[in-house]
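For this depiction, one protein chain was excluded, whereas all remaining protein chains were kept in their positions.
Showing chain A:
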Amino acid sequence: MAAPRHSAMLSISNAATPQSTSSDRTQAPQQPQSPAPTQGLRVPSNRKTIYDRHLNRSRNAESSRASFAYLFAEMVTYAQRRVTGIQDLEKRLNEQGYPLGLRLLDLLFYRATSTSSSALSSSSTSSSPPNRPLRILTLLHLIHGPLWRLLFQRSADALEHSVSPDTPNEYMITDNDPLVNTYISVPREMSMLNCAAFVAGIIEGVCDGCGFEAKVSTHNQPTEMWPSRTVFLVKFGDSVMEREKVLERAGIK
């Protein structure tokens, strides 16, 4: 399932997989080989390429929320013109987020290891390990904490495991007020639509990139206090659940 999506990726979409990954011992096998710096592509003589800039340079950089809102709105509007229904639209947004997740994963690990006393390791929820997570919970904490902080400058609001015995593979990450939905007004006839499907795609990319095959969907769960409260339902595949059992028995955390 993951394979065809990987191959559909374009090298253009903000390749956050630069040289630094070559020093990353735990390179995921499905990672497309990182592009050789000078092969074919022209580079400026003043060496202003992505390979010459520090990956953490933009780490604390700020931009305006308005710019994000404009871009995201254009992205949704554009996607809407090419789809036939709500599900289709969400799928498309999801697919646009997916490659980001794959790349953000590398960025997260790079930053978690390269800065010792970073914000990544100082949260209540995170146990952010230097290595890729092996167990589901570690992965989910990585998403709930560091990933959310990288994207939205705060942690997600809740992380829960399905209480139903029929669906032990389902986990829920809740955001009370997703930034991506702040400036999207959904018409009444499309009330099922949740544009945070883009974020669901990012989560899916992170899971897949870590070797946890998963499907992530968004669900509107408004409360009186949080009208745009969104639940991201993460469903892990059977292979993941089987491995989880093996790892548990082996006592691997």
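Here is the rule we use: contacts are C-beta pairs under 8 Å (C-beta built on N, C-alpha and C of every residue); 3 or more make two chains touch, one makes a residue touch a chain; residues count from 1.
Quick note on the criterion: contacts and distances are computed from a predicted model.
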Undepicted complex member, UniProt protein name, chosen from "Cytochrome b-c1 complex subunit 2, mitochondrial", "ABC transmembrane type-1 domain-containing protein", "Aspartate--tRNA ligase, cytoplasmic" or "Trafficking protein particle complex subunit BET3": "Trafficking protein particle complex subunit BET3"
Touch criterion as defined above, residue of A:86, A:134 or A:150 at the omitted chain: A:150
Positions on chain A contacted by the hidden chain, ascending: 8, 10-16, 35, 39-46, 48-50, 53, 58-59, 61-68, 70-72, 74-75, 77-79, 82, 96-97, 99-100, 104, 150-153, 179
